[in-house]
Every structure is written in C-alpha cells, then in structure tokens.
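Here's the structure we're looking at; comments come further down.
As you look at this complex, bear in mind that one protein chain is not there, while each of the others sits in place.
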Amino acid sequence: MLDNIIAFMAAEFPQSTVKIMTVGDQGSTVKQEIGVDQLRPGGTVSGPVLMAVADVALYVAIIGEIGLVPLAVTTSLNINFLRKPSSERDIIGVCKLLKLGKVLAVGEVSLYSEGQEEPVAHVVGTYSIPPK
Amino acid sequence: MLDNIIAFMAAEFPQSTVKIMTVGDQGSTVKQEIGVDQLRPGGTVSGPVLMAVADVALYVAIIGEIGLVPLAVTTSLNINFLRKPSSERDIIGVCKLLKLGKVLAVGEVSLYSEGQEEPVAHVVGTYSIPPK
Amino acid sequence: MLDNIIAFMAAEFPQSTVKIMTVGDQGSTVKQEIGVDQLRPGGTVSGPVLMAVADVALYVAIIGEIGLVPLAVTTSLNINFLRKPSSERDIIGVCKLLKLGKVLAVGEVSLYSEGQEEPVAHVVGTYSIPPK
Partner (left out) sequence: MLDNIIAFMAAEFPQSTVKIMTVGDQGSTVKQEIGVDQLRPGGTVSGPVLMAVADVALYVAIIGEIGLVPLAVTTSLNINFLRKPSSERDIIGVCKLLKLGKVLAVGEVSLYSEGQEEPVAHVVGTYSIPPK
C-alpha cells in the first residue's frame, strides 16, 4: 500500500518535497529534508514548511484508511509552535487520526527535528472527505 | 503533591465539580461526573462542560510542574468534537503538556466517555504563566 | 423570523440562558446576563460561559440562514481570551458567518463586556450541517 500512496502523491502533488515513510494504523510518518530553501533568517525552519509537512502527514494518513481519494481538502489547521527547530536536522511528522467520519477526518501531527525527543510544533487538522 | 493540588483547586475554584485523579509527569487525569446538569437535549454532554474539564486538566498539569500559581490564565483553547459523548458515563480528561515555557504552557487533552476507547473530543490549550 | 428562532431555541435548549437579540444578514447578536453563576473567583466571567455564548451565537446565525435545523452540531471551536471580562457587565456576542456551505458552516464571534469597545474574547467555530 505504501508504494501506491507514494506513487499517488508523486502524481497528484509533484511539487511536494515531503517523503512518506510509513502509513497505516490510522497514522503516518513523513519526513522533510531541510536545506536552504526551508530555512528562514535566524537559522530556523519556516512556519509554512512545518505546516506543509503536517498537511501531507494528515492527508496520507487519511488515504491510508479510505483509499486514494484525490478530492479530500483541508478545511482547518491549527498549529502551535513549541520550540525552535534545528536548521541542521530534517523535520519528521508523526500523524495520528483522531476521527475518521464520513464527511470529516480529524488528526493530530507532532513535528520533530529528527533525533530530538521534544516536538517543535503540534498540529490539529481537519479534512473534508468528498461523498462517494 | 496531589493532596495539595486538590486542596488548592477547592479553595481557588470552589464551584468547579471536576475531580482531580492524577497529576505529574507533565500531565494529569481528571473526571467529571455526568448528571442532568451536564447534559443538553438529545442526551449528550454539553460542549461547555467538555471545555471546562479540559481547562481544569491543563491547569492542574501545569501547577503540577511549576507549583501552585493562582494567576495562570487560559489564553486560548481549541476544541474538536469527535464523537457524541454518552449521557450515562462520566467524562475523563487526560492531559499531556507539550511545552512548559517561562511565559507560555501548551498542552493537549483527550476527553473520553469513561470506559470507551475512542475520544469524544480533543483540546489544545495555552496558558499564560505570570512572571515570578 | 426572530420570534421563531427564539421559540425554537427555548424548546430545543431549555437550559440555555443566552438571549437572542438579532439574527440575520449572515450574523447574530446575543446576550448573557452575568450573575454569581457565571463568575469564577477573581471576579471574572468563566471561560466555559464565554464559549457557550459564542456557540449559541453561531448556531442562531446559521439557522437564521438555513432554517430551523435541530441536528446541526459544533465540530470545532477555537477561542482566544483577550481581556478580563467585567464581573458587573453582561456579555454580548456578535457573530458573523464566514462560510455557509452544504456540509460545513464557519463563523467568528466577538465577545464583549457590554458597553466596552474592545472584545474580551474571539471565537472561530465550525458547525456540521446535516444532509437534507
């Protein structure tokens, strides 16, 4: 299934640079390599990059459960920035779905600088699922 | 420490009906008995009751770490309602702090109808901590 | 229409003490009288009371547009506490809908201590609208 999801995401979101590591069990793990393009002055990862990672983690966790649905869209995203991310470590996103309903899915994502124990940000997001 | 926190909360918030079960390790567990006063028509627990439970869980998790600070105040609270709570089960709130900074603390609370596995709501809240 | 909505709310939510002042134009104004029951120690209005006022304001703004739908439910609510509410002034909630879709409605509510210019809290909430 993981290969199918990776191929689907590559076709649907060719410009995304987020790598999908694991999908399943109502969750996912993703990774964003951090380079100059992802940093902002002060040597930290920019907020929009963190949000993009969380958004992908949520999306793949959902399609890991309901199948390859191209029309699911984010309806809300709430992010708390907790600690300054390292500029020298990749960002890991760990998603856990909280609800998978017929019209709405809700999940949380903890974002980490790779190898560190405490999250740099925490996201709760909601997706709208199109009717079949 | 638990006894001190329970006594502190009873003195500071005499009208609260939330019971404090455990505090420590950057978290807490609390319980709200559900009776007629906590229900709304349709036989479910009202949203403001759920929010009040989460607010207490966050507060006691914070004072479990930083001591009995009466002036910490909630600055934001984001709640997602996930499933209809049972009208016949108490509400359990399980809090885990995500960050405990000098001026802000952030935590998440999962709310359950007692004995059920899937949460009825999920809260992320922020407290402002007064300077010493 | 206002009378119909007031009668509907009184029947559906008999325990609510929020008064509906105006409904229409994708918005509403509501009022909560503040007495001992709405206060918490320190002489301020409790957070759950503010959230309940916002929830009613959103709900009546929605049914002012789509008709008397008893099954619409709150799916998320995000509140920022901005200033300490006065213990001696009623709370006014002013709601403006941001989106009224087929399955989701989103609105914001500014909450005021009556007669004061700056809001005490700001809420963004989402309702799920049942299929017809």
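Which chain is which? They are A, B and C, in the order written, and residues in each are numbered from 1.
Heads up, the rule we're going with is that a residue touches a chain if its C-beta (ideal position, glycine included) is under 8 Å from a C-beta of that chain, and two chains touch if they have at least 3 such contacts.
Bear in mind that the values here come from a model prediction, so they are computed numbers and not experimental data.
The chain not shown here is touched by just one of A:5, A:30 or A:51, and that residue is A:51. One chain is missing from the display, and on chain C it is touched by residues 78, 80, 82-83, 98-99, 106, 108, 118-119, 122, 124, 126.
Although one chain is not shown, part of chain A still touches it, namely residues 12-15, 40-41, 46-49, 51-52, 55, 73-81. Remark: the residues of chain B touching the chain excluded from display are 75-76, 78, 103-104, 126, 128.
By our rule, only the chains that are shown with their structure count from here on.
Farthest chain from chain A (centres taken as the mean of C-alpha atoms): C.
Of all residue numbers used where chain A meets chain B, over half belong to both copies. The two sides are thus made of the same residues.
Spacing of chain B relative to chain C, judged by their CA centroids, is 22 angstrom. Inter-chain centre distance (chain A to chain B, centres taken as mean C-alpha positions): 27 Å.
Contact of a single residue of chain A with at least two other chains is seen at positions 78, 126.
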